[in-house]
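What you see is the complex with one protein chain gone and the rest in place.
Presenting chain A:
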């Protein structure tokens, strides 16, 4: 489903060129659950942003379901994000002035679905994460765990095949973290491809496969286990 070939990403800080990712290669099959581990600032979030079409690589090719994404511009990328990708952020990224239901409906606004179908999908997504009862609440009235569950509902509202989670439990207590992990597992069992970025080794173990960002490259976790880092 995902194929990265020689992906590089660098930024400029004044005259200095800072390379974050260099010659990254990756293959992820449909329905796979992959965790990406790495210390803060290692470039794992940058990689996830490239996978989510929020950021563009400076070099390399990104194929998503066989379609080359590196050549596309804004319009097509927005459509792909809307139909095929769901995001879960550490900071939840809910719109504070909208209700829970409206936040979940946000990606559906950019589809051609009827109002009735959109409402059905919102209810279905909220039901799946156990937040249907809070549909009319605003995010300010929710706990961190509840906010992340709403973000999860929003991520699955358009039934995307790929879910990208960036430190989804980073701001949660243990109880909420467990709930979110359970939902992620359920979504994976339903056949969704999940890419999870975290520095939490316990959380990473939920995945089928663990990769590690080292020296700006992506390597299998087995190669680094017991060397630079321990299993946490």
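Please note the rule applied: a contact is a pair of C-beta atoms (placed from the backbone, for glycine too) under 8 Å apart; a residue touches a chain by one contact, two chains touch by 3 or more; residues count from 1.
We adopt the following convention: contacts and distances are computed from a predicted model.
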From "Ascorbate-specific PTS system EIIC component", "Multidrug ABC transporter substrate-binding protein", "SAM-dependent methyltransferase" or "Glycerol dehydratase reactivase beta/small subunit family protein", the hidden chain's UniProt protein name: "Multidrug ABC transporter substrate-binding protein"
Which of A:8, A:58, A:82 or A:161 contacts the chain that the document leaves out: A:82
Identified contact with the non-displayed chain, of A:35, A:128, A:158 or A:198: A:158
Chain not shown, touching residues in chain A: 49, 52, 54-55, 74-75, 78-79, 81-83, 87, 89, 93-95, 97, 106-107, 109-112, 154, 158
